[in-house]
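Have a look at the structure below before the remarks.
Part of the complex only, each chain left as placed.
To keep things simple, chains are lettered A and B as they appear, and every chain counts its residues starting from 1.
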Amino acid sequence: MSPLSKLFGLGGVALAATILPLPAMAATDPETAFILNSLSFLLHGFIVMLMAAGFCMLEVGLVRSKNATAQCAKNIGLYSISGLLYWLIGYNLMYADVGGYIGSLSIWSPSDPSITDAGYTGDGTDYAASSDWFFQMVFVAAAASIVSGAVAERVKLTTFFVVIAVLVGIIYPIQGSWTWGGGWLSEMGFSDFAGSTIVHSVGGWAALTGAIIIGARKGKYSDDGSIRPMPGSNLPLATLGTFILWFGWFGFNGGSQLAMGTAADVAAIANIYVNTNIAAAAGVVVAIVATLVMYGKIDLTMALNGALGGLVSITAEPLAPTPGIAAMIGGIGGFLVVLSVPLLDKLKVDDVVGAIPVHLVCGIWGTLAVVISAGGGMGQLMVQATGIVAIGAFVVVTSGVAWYAIGTAMGLRPDEEAEYDGLDVAECGLEGYPEFTRSS
Amino acid sequence: MNYIIAIIQPSQLEAVQEKLTAAGVSGMTVTEVRGYGRQRGKTEIYRGTEYSINFLPKIKLELALDDKASAEAVDIITEVCKSGRIGDGKIFTFPLTEALRIRTGETGSEAL
C-alpha cells in the first residue's frame, strides 16, 4: 500500500476535495498537479529538516554548559543516523506492502513510474517518490530528537546512537505502518493527521522509558525528597530553537496534507498554517499567564514548552478545527505542560528539556482532541484511545528492551566523575564554551 | 604597608573606584567573587521547583597601601558602600611584607 494511504483516516474535508469532479476548463492539469504535490513535500520537508537545528538549539540551551558539546554531537548524529536507517530499513518497513502490522524488510530506492520517455503519464494525484521519502525521513528524525532532550547530560553517546538506530529503523516504522502505512489502526479509523501520536508520543514514550531506565542526573533528587533545579545554560539559544521548531511546524502539519495540486488542497494547507499558529500562540499565552499566577514570575522555559505543547496538541488534527477550537486545543496543551513539568519532577523522572510533557502528554491530548475538532463522538474517542494505548504499549516495551539490552551491552552512563565534569570532556574531549564557563 | 581586601556589593564598584582615585589611590585590583554571609540568597523557582541560591555575586577589591593611606581607604570604602542593609560587605586588613613594581624594580612604598 502506498504512502497515499496516509490520507485515509483524515477528517473528511481534504479527502472529499481530492475526489470531487472538477470542471475541465479551469482545473490544474495533471503534470502541474504532480509538480505542485511534489513541491509541497519538498518545501515543507526542508523546513521540517530545519527542526533538527531547532531541537538541537532548544536542548543545548537547556542543558548545563558542561554538556553542550555532547548535546550537539547527539543531535547531528541522530539526524544523520535517522537519514541512513530510514533509507536502509525504515521506509519500506513502514510503507511497502504493509500487511496490517508491518511492511517489508528492504532498502528503499526511488521510482517514478508515471514519468516516462513520453513525458508525464499520471493523473495528477501522485508525486515524486523521493519528495515523499524526504518528507517522511524528516519526520522520523523529529521523533528521534525528542528522545535526546529528555535523557540529556547522563547517557553515553555511543549507546544513545545505537538505541536511536533501533528506534528509527525498527520501532518507529512498525507502529507507523499501522496507521500511515495503511495497517490495522488505519482500518479501524484511527486519525492522526500529522503525528501527535505517531511521531510525538512515540518520541515521548521512548524518552520516558529511557529517562526511567537511565535514571536521573546525579544530584538532581536528594534522598530527603528535595529537588535541585539545574538551570539551562543558554536560554537565548533555547528560545531560538523554539522559534525554529515553530517555523518548521508549518511544514510538519502543512505538508501532511500530502498534496497541493488542487485549490482545495492549498486552501487546506493555508487553514492548517493558521490553526497551527493559533494553537502555538495560545500555548504560549496560557503558559505565561499560568506561571505568572502560580509563581509570580514568567518562566521563559515554560513559555517555550507552552509553544511546543500547543503545536503538538494541534498536530493530530490541524485542518478541521475553527481558529477558536484550535486556540482552545493549543491553550490546554500549554496548560498541561505547566502542570506536568513539576509533576514529573515529583515522580523523580528527570526530563532535562520537558520533552515528556510536551510530546507525550500533549501528544495524547491532541490525539483525543481530534474528536472535538473533527467529530466522531464516543466511538471515535474509543478508536483514538485504542491507537494511543496500542502504540504506547508497543513503544514502551520495544524501546525498553532496546535501552536495557543495549545499555547492558555497551554501558548506559558515564562514571560519576565523568558526569560531574560533564560529558563534553568525557565523551567529546572538548568543551562547548571553553572560554565562558565558570567551574561550577 | 597594608594590604586591604574589601568584599563589596557589585553596584558600588564604580563609585568606590572614583572616590578612591580622587583620594590619590593609584591602583587596585578587582575580582568577581561569590559571597555567603548573613545576607541569605534568594529563593527562585525554575520550572515549578523552588530552590535557593546560597552564593551572591560580590566584588573583591584589593589594595596595597601605605599605613596612612590604608586607613583613609578603609574610611572611603566604608562610607561609599554603607547602605545599612545586610550584605554591604567586609573589609579585611593584612600586613604586607614587600611590594615590587615589575616595570621598574622599585620596592616598598615606591612600588604602590
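Here, contacts are C-beta pairs under 8 Å (C-beta built on N, C-alpha and C of every residue); 3 or more make two chains touch, one makes a residue touch a chain.
Since the structure is predicted, the reported quantities are computational estimates derived from the model, not experimental observations.
J.: Only one copy of each distinct protein chain appears here; write out the full complex's composition as a formula using the labels shown.
T.: The total chain composition of this structure file is A x3, B x3.
Following the convention adopted for this analysis, only the chains that are shown with their structure count from here on.
J.: Suppose each chain is reduced to the average of its Cα coordinates; what separation in Å results between chain A and chain B?
T.: Centre-to-centre distance between chain A and chain B: 52 Å.
J.: Could you list, by residue number, the parts of chain A that touch chain B in their complex?
T.: 227-229, 231, 294-295, 297, 299, 301-302, 338, 341-342, 345, 354
J.: What residues of chain B sit close enough to touch chain A in their complex?
T.: Where chain B meets chain A, its residues are 45-49, 51.
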